[in-house]
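Remarks on the structure that follows.
Of the protein chains in this complex, all but one are displayed in their positions.
Note that the chains take the letters A and B in the order they are written out, and that residue 1 is the start of every chain.
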Amino acid sequence: MEGNRLVKLLLKDKLGLIGVALMIFFIALAVFAPLIITHDPQTQNYSSDGKLLNMAPPSSEHILGTTKMGRDVFSQVVAGTRVALVVGFTCALMVTVIGTVIALLAGYFGGWVDDFLMRATDIIYGIPFLPFVMIMVAVLGPSIWNIIIAIVLIMWRTTTRVIRSEVLSIKQRTFIQAAKLNGASSLRIVFRHVAPNVIPLALVFGSLAMGQAIVTEASISFLGYGDPMLISWGKILYDAYIAHAITEAWWWVIPPGLAITLLVMSGFFVSRSLEEILNPRLRR
Amino acid sequence: MSGLPWFIGKRILQAIVTLFILITLLFFMFRILPGDPTTMFVDAALPVEAREAVLAQFGLDKPLHEQYWLYMKNFIQGDFGMSFTSREPVMDVIGHYILPTVFLMGSTILLAVIVAIVLGALTAWYRGTKFEAIVVSIALFFRSAPIFWIGMVALALLSHRLNLFPIGGMYDPGKDTSSFFGTYFNLEFIHHLLLPSIVGAAYYVANPMLVMRSSMIEIMEDDFIELSRAKGLKERHVIFRHAVRNSLLPVVTEIALLVGFAIGGQVLLEVVFNWPGIGRLIVDSIQRNDYPVAQATFFLMGVIVIFLNLVSDILYGYLDPRVSYK
Partner (left out) sequence: MTNSLLEIKNLRTCYKSLDGLVWAVDDVSFTIEPGETLGLVGESGCGKTTIIKSIMRLLPRGAFSSGEISLKGTNLLDLSIPEMRKVRWDKISIISQSAMNALDPVYKVGDQIGEAIRTHTTATKTDAWKRAEELFALVGIDKARLNEYPHQFSGGMRQRAIIAMALALNPDVIVADEPTTALDVVVQAQILKRIRDLQKKMNSSMIMVTHDISVVAETCQKVVVMYAGKVVESGSVKDVFENPYHPYTMGLKNAFPNIKGDKFDLISIPGYPPDLADPPKGCRFADRCPFASDICFVEQPASEEVKVGHMVACHHIDSIDEIREQAKKHDTWAKLDKELA
């Protein structure tokens, strides 16, 4: 599918458009964060008469109010966008590449290569995702990179399974047989002929992976294992939970959760659009 | 060799192999990583003899392959050492927390699956209507939101504000939890079970629902569906005996994926709702550096996932004769 047609079809789908728009919005937020934030996210703020602004409701000074320690919620949420996007995109990229390569090798070469790789995938399926990341982080230390690696180590499994099925059906197509007859080497066939055809499907799973990675990192931070040096949306919710803010400070609880929801939703919308484009039967 | 019994046998074998590999993985995970592996088992606060006893039991002073053998043996026998915090055998500690998790996870997944199948069939049937758009959007919203956040907001609104549900926990304070029936088979338990189950189900419903929907859409176009009508069958027989029955197959696979994923969600649900299950246990034990308990709980979770995957594999083989009868 050429890029042009892809763009045209994507445009016709309203939900897909919303998804792309949301993503662009968050990227802009992350890139321009230093310009957008109103206060330093770590600074504790005091009222004019010297009192700590403990869970102060939204005001003109603090658009989304303050935390228990007087920190500006709005600035924290904006700052958290960077972490979310870095985690999301990095994991999505790594998961897609690893998952696709393994799927290509397993699907195309078949035989013991396939058996071995798919057994490995089955085993990874037996490992509970979040607990694994928790244990890795507990043992290795709560740095953001440890979190990313732990996530990627498990998350490639879904991509691999689905792309492998796709590779199996592409393998039968005549243009592949033709390339073989022309004497092309296996590796060349796999990467020059088969791979481009699975890229659309890989993109579908990439956008899903982004969302899942972001939620996983948020969950880890919520449980208290987040990177202490960074502000992430999950960590904001962790602070809020510890401070029992649920009942008292909705402005502290709602925005970070909503931000996660919207960013992940945008990933879903985009991937659904891509999927409908790829599978015409799902279209109206 | 074909037929359902062979299929089941093969799958059980695979599951056992996966279990062994999981244990192996755990074994290496704690040894390859930086730090002194003995701290995983031996509490530095213990007196010397006790420490040496544990070292001996897990063979931490012996060569690697002997350690591995001892480790495997211990795990299979369910002997995970002693908890650092409570000084009890780990299995005893964990024992109390298993049932609550089983109940919560079970009710959550059951609710999610039933709602997913019904909504999936309905959105496929009423395709292109506002109903479909609204249902799908709501499901996606809940799927995108972090489960712990939905829980927090639900607690704030429905429990604190509106007093519809208790504020977490599995039972009210002061309850006598000594008897099994007393604890689980009463309305109070169900009342406590409801909100976390609903929150969890709302979170999980989207994927199986969408799979059911697209599966129905494809199946409804198949020739045998029209032929069923041509045979003079009543419409509800066409829908349920033929369309839904065939559409369920990909949903079963999806449920298997869901389960592996739900363990993580379970951890978060238990933390937010203060539910005394193994999810909350693993969080607490890591926090307290009670490594034997953490390790064993993780292993137990792996066992649950592998077991549930096995069940869904077998169910799939039963539902789709193309897989088991070659």
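Throughout what follows, a contact is a pair of C-beta atoms (placed from the backbone, for glycine too) under 8 Å apart; a residue touches a chain by one contact, two chains touch by 3 or more.
The structure presented is a predicted model; accordingly, all values stated were derived computationally and were not measured.
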Listed residues B:F28, B:W69, B:F185 or B:F224, member touching the removed chain: B:F224
Missing-chain contacts mapped onto chain B: 222-224, 226-234, 242, 245-246, 319-322, 325
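One rule holds for everything that comes next: only the chains that are shown with their structure count from here on.
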Chain A-chain B separation of Cα centroids, rounded to whole Å: 22
Interfacial residue positions of chain A with respect to chain B in the complex: 122-123, 125-132, 134-136, 138-140, 158, 211, 215-216, 218-219, 222-224, 234, 237, 240-241, 246-247, 250, 253-254, 256-257, 260-262, 264-265, 267-269, 281-282, 284
Parts of chain B lying in touch with chain A, wherever the complex brings them together: 14, 18-19, 21-22, 25, 29-30, 33-35, 127-128, 140-141, 143-150, 152-153, 155-156, 160, 214, 217-218, 221, 257, 260-261, 263-265, 267-268, 271-272, 282-283, 286-287, 294, 297-298, 301-302, 304-306, 309
